[in-house]
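One chain of protein is taken out of this complex; the other chains stay put.
First chain written, first letter: the chains are A and B, and each begins at residue 1.
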Amino acid sequence: MNKLLSIAKVQLMMRVTSTMWIFVVIIQPILFLIMTLFIMDIEIRETYTMAAILGAGMMGTWSSILFSSGGDIDRERRWGTLEMIVGCPTPLWYIIGGKSLANGFAGIISMTLSFLTALIFFDGRLSITNLFWFIIVLLLNIISLSSLGMIICTLFTISRAARGLMNLMENPIFLLCGIMFPITILPLWTRPFSYVLSLTWGIEGLRMAVMGIVDYQRFLFHILMIVLLTIVYLLISAKLFLIVEKKAKKEATLGVY
Amino acid sequence: MIAVDVDNLVRRYKKKNVFGKLKKEFTAVDNISFQIEKGELFGLLGPNGAGKTTTIKMLTTLLLPSEGSANIMGYDIVKDSKKIRNIINFTFGGDRGLYWRLTGRDNLRYFADLYNIPRDIADKRINEILKLISMDKRADERVENYSKGMKQRIHIGKALINDPKVIFLDEPTLGLDPVGAKDLRRIIRKLLELEKTVLLTTHYMFEADLLCKEIAVIKNGKIIANGKPDDLKKLVDNETVLEIEVFGINQERINQIRKLDFVNNLMVKTVEQSQIIQLYLKETENIINRIMDILRDVEVKEIKNRKPTLEDAYIKLVGGNNE
Partner (left out) sequence: MEYKNIFNNKEIKVSIIERIAFFLRGAQYSYKALFAWLVPQVYILTKIVSPMFQILFFTYLGRFYARDLQSTYFVVGNAVQISALSSIYGIAMTIASERTEGTLIQLLGTPASRIRIFISRGLMHILDGFFSIAIGFTFGFIFLGINFENTNFFLLILTLFITIFSTSGLGMVIGSMGLAMREINLLSNLAYSLLLVFCGINYPLSRLPLILRGISYSLPLTRGVQAIRIIIGGGVFSDISSLILEELCIGFLYLTIGFIFFRFLEIYSKKNGTLEMY
């Protein structure tokens, strides 16, 4: 655990100096928030401002994990340090886990800044009804997205072509998880895809905590789903890591692919 | 006829610190003059950072001189830069500077376009160039698949694309393996058969010795010697070189040897696990004992006495250990 934290710390220090990181964590969420608020009819803006903030915050969280962790892997491949990382005694699982988690926690910055933006420029009436549950769900979301990020990072280590998919994991995920609007407006056939993404449950959970939890059973079911899906993600990523390590030892070609 | 005429050329750079203030001036090229005859291969020789590349950049119109002037085929490098670009070409060392995603042939075609050469002429010319640089068989592969030597050859090919009168080659063999470098030198020699005037920079003395008719040695921006290779060799004619191959010698011992009164200069080369100490000696009488005295507890593999080469002349000029 200590190792995990130290990797996370280094990662966070590095991030602050990277402009790509500043873009995905600070600029992009704020711009998306602003756009969403401008799209809204004035009369409903007040009702939905908080939902837009939550969406922008989670957007920053996911993009931070995706681009920073994925981008790191790509950079290390180009620098030829990827094999060194795979080969070093600290398991790859820890390294990527630490990176993802650190980048995930950076999402709190997105959330806070979105909140402030709305507060200052859109004078929204902002409040969080169940602060306790809000924090719990937020943390769960970050951990859950980080574990999903781990799967994706491992895919990046296996294949260079996966990098082309990086851009494709932003908008589609935002769309399917209903990050800014309820998934009920999407066609019915997309529902299974939404339900296997923990963020679908997570964002809804956040909205409930903000608006005030009416149906606790329903709320706890959402939390349960996040936890379950997170465990599944972790299992999948652990399995993938084993494959990568085997592949690296057998073929020593990580740098080339 | 004089093809390149360099007259008191100076180039200074302003160095700024992090805050953009406190400018320091640094003279990269300090008042150099030389001339190159048409059809001649001229070598500009010097250690890294001596000012070779800066000189070439000025002569290829990519950098303005701070002072002095230079003419190429009678054109002034400042006033007639566009005319000069038509009649010269250049390569800079290393394997960058090509479009890796294009084939070797397409790189040449692209540059042919940029040098305003109509396609029909360019294609004929490119075929000949590819033959000359022995790349005709692999011309249609992407550059990213080439070895360093092949990329460097394509660079030379590019330098021929506009049928230039003067060609500037900046460290063309930099980073090549011995076979690749040899191959490249063969190509460079061929340029002379085509009556091109060539200015070559290198920090390998033997390369200059092999290729060049005239050599200028440049150090800290100044030309410190100028002449035919044989003239430069005369600088070390009355010296003797002693090479001692040892295992595991420490700096203290080396310093002791360096201080001996008959040692002019000393250089240490590391070859695998052993070191070779090269001693440039003023006299040779009764010296072995005094050296062996210092080396008494060091494992000595071999002691050799040899005639000085151009390399030694170069070391004498640029001075000491610059490994």
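A few comments on the model shown:
Quick note on the criterion: a contact is a pair of C-beta atoms (placed from the backbone, for glycine too) under 8 Å apart; a residue touches a chain by one contact, two chains touch by 3 or more.
All values reported here derive from a predicted model rather than from experimental measurement.
Every shown chain touched by the omitted chain in the complete complex is listed here: A, B. Checked against the full complex, the one of A:27, A:128, A:158 or A:211 touching the unshown chain is A:27. Contact with the omitted chain, checked across B:4, B:44, B:70 or B:98, is made by B:98.
Hidden from this view is one chain, which touches subunit B at 11, 13-14, 28, 54, 57, 60-64, 82, 85-86, 89-90, 92, 94, 96-102, 106, 109-111, 113-119, 121, 124-125, 128-129, 131-132, 158, 160, 163, 165, 194-196.
Although one chain is hidden here, its contacts on subunit A can still be listed: residues 19-20, 22-23, 27-28, 31, 34-36, 38-41, 44, 48, 161, 164-165, 167-168, 171-172, 174-175, 180-182, 185-186.
Definition applied: only the chains that are shown with their structure count from here on.
Between subunit A and subunit B the centroid-to-centroid distance comes to 53 Å (mean Cα coordinates, whole Å).
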